[in-house]
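Note that one protein chain of the assembly has been removed; the remaining protein chains are unaltered in position.
After this line comes chain A, so read on.
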Amino acid sequence: MSHTEQDKHSHYADTAPGDESLDGYEAAEDVGTYLIGLGLATLLTLVSFFISRTTLVWEPSIPVALAVLAIAQMGVHLVFFLHITTGPDNVNNVLALAFGVLIVLLVIVGSLWIMAHMNHNMMPMDQIMQMQS
């Protein structure tokens, strides 16, 4: 692809999320993208299910491994199924995604953090019962 042609594709127009960015459109190539995505997602799912029941790895590491595998699989879905890329025609989509991820992290981590502290600071139930009687 010559430089000017690449310029035409990547510089002016944005790409809708879910669309391939190239408009020189090849259906077979697109099927290949979905197949790669399906293969990677299947692999990550199988590893997740295997890890959750295995005794091969150190037990406290299992939830961390599961979280990492899930995030990796979400990335695979975003790239190969939703076609969210780092290309210049995808900046708007990526920025919106980044904002969404920020809010999701704030809600989940913030809730867990605050509720763990409240649980920690709460008086045990039997003591509350004693005070009431």
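We adopt the following convention: contacts are C-beta pairs under 8 Å (C-beta built on N, C-alpha and C of every residue); 3 or more make two chains touch, one makes a residue touch a chain; residues count from 1.
Simple rule for what comes next: contacts and distances are computed from a predicted model.
Participant: Which one, "Cytochrome bo3 ubiquinol oxidase subunit 3", "ATP synthase gamma chain", "Efflux RND transporter periplasmic adaptor subunit" or "Ferrous iron transport protein B", is the UniProt name for the chain you do not see?
Facilitator: "Cytochrome bo3 ubiquinol oxidase subunit 3"
Participant: What residue numbers in chain A mark contact with the hidden partner chain?
Facilitator: Listed in rising order, the touching residues are 11-19, 25, 27, 30-31, 34-35, 37-38, 41-42, 45, 48-49, 51-53, 62-63, 66-67, 69-70, 73-74, 77-78, 81-82, 92-93, 96-97, 99-100, 103-104, 107-108, 110-112, 115.
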